[in-house]
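Note that one protein chain of the assembly has been removed; the remaining protein chains are unaltered in position.
Naming follows writing order (A and B), and every chain is counted from residue 1.
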Amino acid sequence: MRRELSVLIMIILAIFLFIMAAGFTFGSPLETDMDDYFIMNGQEQIATNNIVTTIVFDYRGFDTLGESTVLFTAVIGVALMFRMIVRGDSDENE
Amino acid sequence: MLWNLPYIVVVLLAIIGLATILLKRNLIKIFLGVSILTSAVNLFIIVLGYRENSIAPIYTYAPSLNMALPTPQALCLTSIVIGVATSALMLSFAVIIHRYYGTVNVDEIRELKE
Partner (left out) sequence: MRMSKIVRFCADMLYPAIVIFGLYVIMHGHITPGGGFQGGAVVATAAALVIVAYSYEEIQGMLSKFLLQIQESAGLVMFAGVALIAIGLGTTFFYNYLANSGLLFGMSVPFGPNPGELNTGGFLPLMNIAVGIEVWGGLAIVILYLLSGIPKEGT
């Protein structure tokens, strides 16, 4: 019963998404003002050839700070869980 | 339909990921479905920022100045790293669950809990 319900929901969602996908046009984004500004002024302001690096580390530096924190937290979580396992087995000296 | 083929691929990937999450009973396969869904979102972000006949937004020996939008690529970079972090966390959850319950089947785990 639950399986059939999920299949039904997925079919409806697929039809909806396909109708939406047919409405997009590939290769011509509508709003490009901000990106044109980055492309035109990034080299002069940050003195870098790679505009993607400019955005990742300078214009959107806070994003990258949060992302590094997420990676750090995930690694800490993995370390905590596996330490729990190793302690529980007690056949491995950490 | 061929002019927006990338969007069709995005929808197909998203549906495959959702079907894997909803219909499979193995935890590892569910986590693979989450990864496929993440890939669909990344592809959608990248496809949104493509201009016709454009190059990557890097000025070193650039053949032309018609460049793709850089902001979606930067956001996609963030998204990829967060996807790696979440998949590492999910796989270690799977290892823990297999240690404690002896199985990674969701139904069996639900029965064992009671």
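Just so we're on the same page, a residue touches a chain if its C-beta (ideal position, glycine included) is under 8 Å from a C-beta of that chain, and two chains touch if they have at least 3 such contacts.
Worth saying up front: this structure is predicted, and the values here are computed from it rather than measured.
The chain that is not drawn here is touched, among residues A:1, A:30 or A:47, by A:47.
Mapped onto subunit B, the interface with the missing chain covers residues 56, 58-63, 65, 77, 80-81, 84, 88, 91-92, 95, 99. Residues of subunit A that touch the chain left out of view are 43-50, 52-54, 56-58, 61-62, 64-65, 68-69, 71-72, 74-75, 78-79, 82, 85-86, 91-92.
The rule we apply is simple: only the chains that are shown with their structure count from here on.
Listing the residues of subunit B that touch subunit A in their complex gives 1, 3-8, 10-11, 14-15, 18-19, 22-23, 47-52, 56-60, 65, 67, 69-71, 73-75, 77-78, 81-82, 84-86, 88-89, 92-93, 95-96, 99.
Interface residues of subunit A, counted against subunit B in their complex, comprise 3, 6-7, 10, 13-14, 17-18, 20-22, 24-29, 32, 34-35, 38-39, 42-43, 49-52, 54-56, 60, 63-64, 67, 70-71, 73-75, 77-78, 81-82, 84-85, 88.
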